Every structure is written in C-alpha cells, then in structure tokens.
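The following block contains the structure, expressed as structure tokens.
A single protein chain has been removed from this complex, and every other one stays in its place.
Right, subunit A next:
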C-alpha cells in the first residue's frame, strides 16, 4: 500500500466532491483520504463539504415541485420503519406486511401510504400500532379506521384512477365487515366544482353512493356492510355528488 500523497489529493479534491471522477479514481481518492492523518483529512473534508454546499446552492436553480405521489411514498418509507408506538411486536398486520415487502411491492408501500394519509387526516398518528392503546376521541371515522387497520384479517388493495386523479387504496376486514378507503397520489386535481364520488357495486343493481372524497389527502371514506359489496368504483361528479354515476368510471376495484 502506498502512502497517500496530499498534493495529488488536493488536486482532485473538488472533482471528487462533485462526483466528477470516474468510478475507479473516485474509490481510490476515498480510500486515500481515509488514510490521511486526522488533521490533514479534516482540512480536506471541510473543503469537500464546502464545494458540495456551493453546488447544492447552484442546484437550487433547477428546483422543481415533486409529485404528491412521491411525497407519500417517501413519507410511507419513514413511517413504515417507525411505528408510532415504537414496539414492533404490537405492530398491526398492515405494518407487518409493509415491513417485509417494503422495497419490492408498490401495494405494500401503498398500505403505509394509506396509513399515513389516514393518520394525517385524523390529525395524529393514532392508528398504527395502537391496538391496545386508549381509544382516540369519539369519531366514527377514526374508530372505524383504527379497527379495520388493526383487524387480524386486514387486506389491502389499490388501484390508480384514470386521468391522474389519484390512487384509491382500500383496507378491508371481512371480520369487521368494513373497509377504509383513501385517495392519495393525486397528479391531476379535480376542478373546484367537481368531486370524486365512491360507489358500492353489488354486481347487479345500480351503484349506491358510498361517499365523497372532499379533498386529496382528506378524510377517508368508511364503507359499512362490506359483505354486500362486490366492488368499489369512483367517478367524477358535480360537487355535492350525484344519486347515480353520471360520468365514466375512473377505476373499479373488486373486493
């Protein structure tokens, strides 16, 4: 092993800082930097950080609004690794599913995303991992969502709406005979005089309204009497909702 040459490292320091060295040279620089005497290394590392901060500032010119769906994925990654009660043993099924499949399944990510959406909508992380904790304030939606999310048979399904209207995520429990439905990842918000309406389909007769999604990332819709529901669907309706669907179905999700 050769002794690092501070002079040569000094030459390449700024190129290293901005990832402009090809892979072999980059790795060699990092290795030699690590072998420098502490004081010398600290001086070089400070200059590297300084260069990186300048380029971070330079890069501000390219700032661009990140899609909402990405935000939910990123927050879900963090939420999935940090159950709110910090006790993995008590984590509900949705969190467990998520932990094992987080890096692979988009569906699993969506579960955590849904949990985040619900958690935010309820104003606190009251849902995940609180199966045995004191009950949240008496709010029917909070209670139903908490019960469904922590049900032993909780199942997840999700589906993207047409036209970038969002991603529908359904967490359902046959045992509870209920489902909690959230809408997130909206790339194309609906106009102010329109609303997304959720419908219950039983396979035969006309759809029955299950509720309205007031705002993206807003309160979830709780569907009761799930046993009688074959599928859920979403359409775009005039604000206030309609008695029956008046536009094409944006997504349909069989239960």
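FYI, a residue touches a chain if its C-beta (ideal position, glycine included) is under 8 Å from a C-beta of that chain, and two chains touch if they have at least 3 such contacts; residues count from 1.
Everything that follows uses one rule, which is that contacts and distances are computed from a predicted model.
> Looking at what's absent rather than what's present, what does UniProt name the missing chain, "Sigma-70 family RNA polymerase sigma factor", "Na(+)/H(+) antiporter subunit A", "Acyl carrier protein" or "FAD-binding protein"?
Per the UniProt record, that chain is "Sigma-70 family RNA polymerase sigma factor".
> Hey, which of A:14, A:143, A:224 or A:252 is the one touching the hidden chain?
If we include the chain that is not displayed, A:14 is the one touching it.
> Kindly state which of the options A:31, A:54, A:162 or A:244 is in contact with the chain not pictured.
In the full complex, the listed residue that touches the missing chain is A:54.
> With the missing chain put back, which residues of subunit A would touch it? List them for me.
11-12, 14-15, 17-23, 42, 45-47, 49-67, 70-71, 73-75, 77-79, 81-82, 84, 86, 125
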